[in-house]
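With one protein chain removed, the remaining protein chains of the complex are shown where they sit.
Now for chain A:
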Amino acid sequence: MATIGHNNLNAKLVLLGDMGAGKSSLVLRFVKGQFLEFQESTIGAAFFSQTLAVNDATVKFEIWDTAGQERYHSLAPMYYRGAAAAIIVYDITSADSFTRAKKWVQELQKQGNPNMVMALAGNKADLEEKRKVTAEEARAYAEENGLFFMETSAKTAANVNDVFHEIAKRLPRAQPNQNPAGMVLVDRPAEGGARAASCCS
């Protein structure tokens, strides 16, 4: 859920899509500016945060990657819980991955919160010569289903930051906090008795 305070927004963002569509690569490009040609399947880190400034506010994304749990349809309801935004990723060189992306959109419409901002990202746009899914087809599907659409390339960085910026712009600003505030238990080294701070809802 996106929460607001002093024009600072905290928003949970989840990634969905087939294995190999490039979910982790998109995040790594966005968060670290890196790209690895042979990115291993997600291991060890599947939780990033990144702050963006847009117009009047800063948006801190808490980005959840699937950690491979999408492979056998074993994503837990917790994954969708409280997500303010989702990027559904497919590979423009694989018609199958586009078909599966549509399934993920249905799953989100079932599990996710109704005000969620959804983006459809056709990744690997640098591989034009191997393209199997046209931009027109994907855009039409996105429009019918209330998503915004962009083709991206984690390799060349094309449109990667743009997807996240567009989401940040579209997040509802004064969303009433539907959930009671909770607390996160945090483990930080004690520094002069200072209490660790982090926030959530």
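The working rule: contacts are C-beta pairs under 8 Å (C-beta built on N, C-alpha and C of every residue); 3 or more make two chains touch, one makes a residue touch a chain; residues count from 1.
FYI, contacts and distances are computed from a predicted model.
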Report the protein name recorded by UniProt for the chain absent from the figure; options are "Guanosine nucleotide diphosphate dissociation inhibitor", "Ethylene receptor", "Proteasome subunit beta" or "TBC1 domain family, member 19".
"Guanosine nucleotide diphosphate dissociation inhibitor"
The listed residue (A:67, A:135 or A:157) that touches the chain absent from the view is A:67
What residue numbers in chain A mark contact with the hidden partner chain?
3, 5, 42-47, 67-69, 71-74, 76-79, 81, 179-190, 195-201
